[in-house]
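Removed: one protein chain of the complex. Kept in place: all other protein chains.
== chain A ==
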């Protein structure tokens, strides 16, 4: 029976890798996720036959847990809107990390439970051999070295190390992802938890590492519990100061961490499917995180340890001049007579649910012979590539959508650049102002276009809290209003021509 179980795990691992590989093209991606899904179902079903799974109570508990959590996740996953995908992914990801940590927790409890027996049996044998009392023998055994009693002795040194590592990464990914979810969902705004956050973070990290080492040798439940608590605390402290455009990076990073934790725990309980799937995800997530960080031209360590977008960083000199506004109708007519138009959508557009109206407007422009393109910054949205999904939802064909690198030179020869709901990714301060907190981040060169239209609800700063000099530019006109209403006004104006 064990052979069948292991063979199915192997099959599942193959299906996962093939499934992820199929995601290299929109044509095969759907098939890919289905293969991976089949792998998951097979692996889950066959685990009921796993020789280690026994006891009626445990069987019942497993079925209840899968049915309850699976049902709830299915229901919530079906309901969630496309704009809310990032927090949903963060939430599910945190659950994975938590599960990996919980697995480590159970294994450590088991190890602790078997320890006293081992020690007692050995002490009894020793007391017989040496002719001393059992207590004396036990004390002598304990004195021999901490390594001979403790979790490391019960699990084996290599397994213990990986279980502890996985537990730490898993707890960090769990609490960190929950914070990311709360922030993205607008339930949490603050960027600092305690004064001197950086130093506190380092202290908590050092303490967690210390207790991790202690856990290796310990036979005390309290030490293990403290270790888990410190891991949770560290995840919390890492995620709280992060805001603004760093969010996509951090979600991707936690995704990679959960993958690693799953891989390590797979090793701890001897499950190759978990090792392979977890490691593949860990590597994939690391790569994605690097791509994201590169898109913002900042090393990952900066994302984690610098307080980007914190209010005190945003005090560089305010832009001069004033904003000039224009009505939605005039903006629409101006574009109708243009030759080339580039639209730069941001998360604000999706929140206003304006993408459908915008697409309607674009179709009208195209009917009049205007060349329209969409330009997308790598960190537009709240997750890598999020904006592409939002545009796809509105029905924009993906051959009209261009990455920053592909399109950035074209702005100089464009008649009208339309910025809708985007802010930081078009802020020239990133290019010109070394004192700006977003200095160095590559941006879309919207300001080089002949005319710039910025559709925006008000004059305030963006998600990162940085003032935008673009809004005060000579060639810039502000179209104030709700994205959807403005788009509707532009549609009416062009239809009336």
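Here is the rule we go by: a contact is a pair of C-beta atoms (placed from the backbone, for glycine too) under 8 Å apart; a residue touches a chain by one contact, two chains touch by 3 or more; residues count from 1.
Just so we're on the same page, contacts and distances are computed from a predicted model.
The UniProt record for the undisplayed chain lists the protein name "proton-translocating NAD(P)(+) transhydrogenase", from the options "proton-translocating NAD(P)(+) transhydrogenase", "Acetyl-CoA acetyltransferase", "Sugar ABC transporter permease" or "(Fe-S)-binding protein".
Residue A:285 is the one among A:285, A:332, A:345 or A:437 that touches the chain missing from this view. Note on the undisplayed chain: of the listed residues A:267, A:361 or A:411, the one touching it is A:267. One chain of the complex is left out; on chain A, the residues touching it are 9, 12, 16-17, 19-21, 23-27, 29-30, 32-34, 36-37, 40, 43-44, 47-48, 50, 52-55, 57-59, 61-62, 64-66, 68-70, 72-74, 76-78, 80, 82, 85, 88-89, 91-93, 95-96, 98-100, 102-103, 105-107, 109-110, 113, 156, 158-159, 251-252, 255, 258-259, 262-263, 265-267, 269-285, 287-288, 291, 376, 378, 381, 383-386, 388-389, 392-393, 395, 397-399, 401, 403.
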